[in-house]
Each structure stands twice: as C-alpha cells, then as structure tokens.
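Of the protein chains in this complex, all but one are displayed in their positions.
Right after this comes chain A.
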C-alpha cells in the first residue's frame, strides 16, 4: 500500500505547490492506485489576514459524505498560510471513484445569516490490478 500511495503523492505534490491566497489546490486530479484505496494531498490556504478554522470534508458526486481518512480534518490556519492535508479514499469495491474534496471555512459566529465558503476539488481515483 505504501508503494502505491507514494506515486500519486509525488505527482500531486508537484502539481500542487502551495501559494498564498489560494483556498485549496489542486482542484482537479486523477490518481492511479494498486490497492483498495487512493490518496490525494491537498493544500488548503487561508486568504484572510487573520487566523481561521478550516474543515476538510470528502463528498461523492451527490455531495453525500464519503468515509475517507483525512489528516487533519479540522485545524486552525494562520493568516495567508497553507498546509498539506492527506486524504485517503477507499474504492469500496469499485474500479474507480469520483469524489469531491472540500475545504470549508467555518463562519464567524453571532451573525444572523452566516456565509460559509466551500472550495471543492474534483478527483478521480482509478484502481489497477
């Protein structure tokens, strides 16, 4: 499993070198895995000039939650900072799986109508035997 994960990590890492003022990168990706799961590394960013809390969630194409391993799935991120988040998605018996990996900013409290910004990347995992 470790060997198969290392290949997509490298590819995604090169394509996703983080920069300031991005909410998440990459927003598109295809990963080939030789195991029963595939991994994606994304880089949520905080474009604000103050620290915020960020949640990372994984959904299917219908925005239903996917039981993926996200490390870390919730964290504080400093102003204009970025950090890597590792997401491991099971194929659940399928040969391929399309998921959305979303970075969600947590709304500031004590307001009547709270606006939550959500940046979602679309990723395709393909299983090879």
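What we mean here is this: contacts are C-beta pairs under 8 Å (C-beta built on N, C-alpha and C of every residue); 3 or more make two chains touch, one makes a residue touch a chain; residues count from 1.
By our rule, contacts and distances are computed from a predicted model.
UniProt lists the omitted chain of the complex under the protein name "Spore coat protein U domain-containing protein" (options: "Dinitrogenase iron-molybdenum cofactor biosynthesis protein", "Spore coat protein U domain-containing protein", "RNA polymerase sigma-70 factor, sigma-E family" or "Intermembrane transport protein PqiB").
Take chain A: the residues that touch the chain left off the picture are 15-16, 21-23, 25-28, 45, 47-48, 63, 100, 102, 104-105, 107-108, 111-122.
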